[in-house]
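For this depiction, one protein chain was excluded, whereas all remaining protein chains were kept in their positions.
So, subunit A:
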């Protein structure tokens, strides 16, 4: 029998609305507002456009969520790695065929993820490490492509890049599948639990006999695989690769994670939140495009949304304390 009389004051308040509910609410609200203001918005066709736009960003954002959840903030090397892997994929498909190209790309991606993860366990700072890797990857992309466009001619690739099974783009199928698999992995797999606990408190994780270094490596391999999928889809869709692909996209991936409400401190949140964040940003971008917002204005609004979201989640957290 317990003689504790714990009236921890915050306990009752703590069971509050989960963050992803806020994101879904924001998506629904934006959808309704946009639907009323812009008639062409809430059509089935436009929905497909949005899902496709969200898919490419979302695939990487899901990968990025592994990094954030495992307590490594985020990577600044995703876009550059994407360009490098795109060049590798295009070259390998040209020389070895589609299947071998795919395998080579995945292999390089996994190695790139391991290299980053291991370097971070030595350097200690994911931001600085991935910033350096970003330059390395961009340089390798230029080196391998000879600074020119690498074209491919593969029917399988074209089918993969432009196909629409059941009317839905292949990119979106991959996005949905990846979101569900990642959710299950983080939620239910032993490896996912290792990531979550390492992010929640690395010292306690080490003291519990867990391999925190492994968690970091796994997180970066997961991100790199997400980046590889993006690179393969993009090269397949446009039948070409070049060294400056995805330049400037890094903020979008991070924005999706932040808008989705994944805590930067790590150990909390789910890849589904990053997926929802990507959808919210895609909705907003689409709405602004339909209404003829300029590129500069769109950038400003997305940046503002990230500030607003992180600020709101921070206040929410504080109030719970």
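Quick notes
The definition used in the following text is that contacts are C-beta pairs under 8 Å (C-beta built on N, C-alpha and C of every residue); 3 or more make two chains touch, one makes a residue touch a chain; residues count from 1.
In this section, contacts and distances are computed from a predicted model.
According to UniProt, the chain absent from the figure is "Ribose transport system ATP-binding protein", selected among "NADH-quinone oxidoreductase subunit C", "Formate dehydrogenase subunit alpha", "Amino acid/amide ABC transporter membrane protein 1, HAAT family" or "Ribose transport system ATP-binding protein". Note on the undisplayed chain: of the listed residues A:96, A:128 or A:189, the one touching it is A:189. Screening A:209, A:248 or A:292 for touch with the missing chain picks out A:209.
Mapped onto subunit A, the interface with the missing chain covers residues 1-14, 188-191, 193-194, 196-197, 200-201, 203-211, 263, 265, 267-268.
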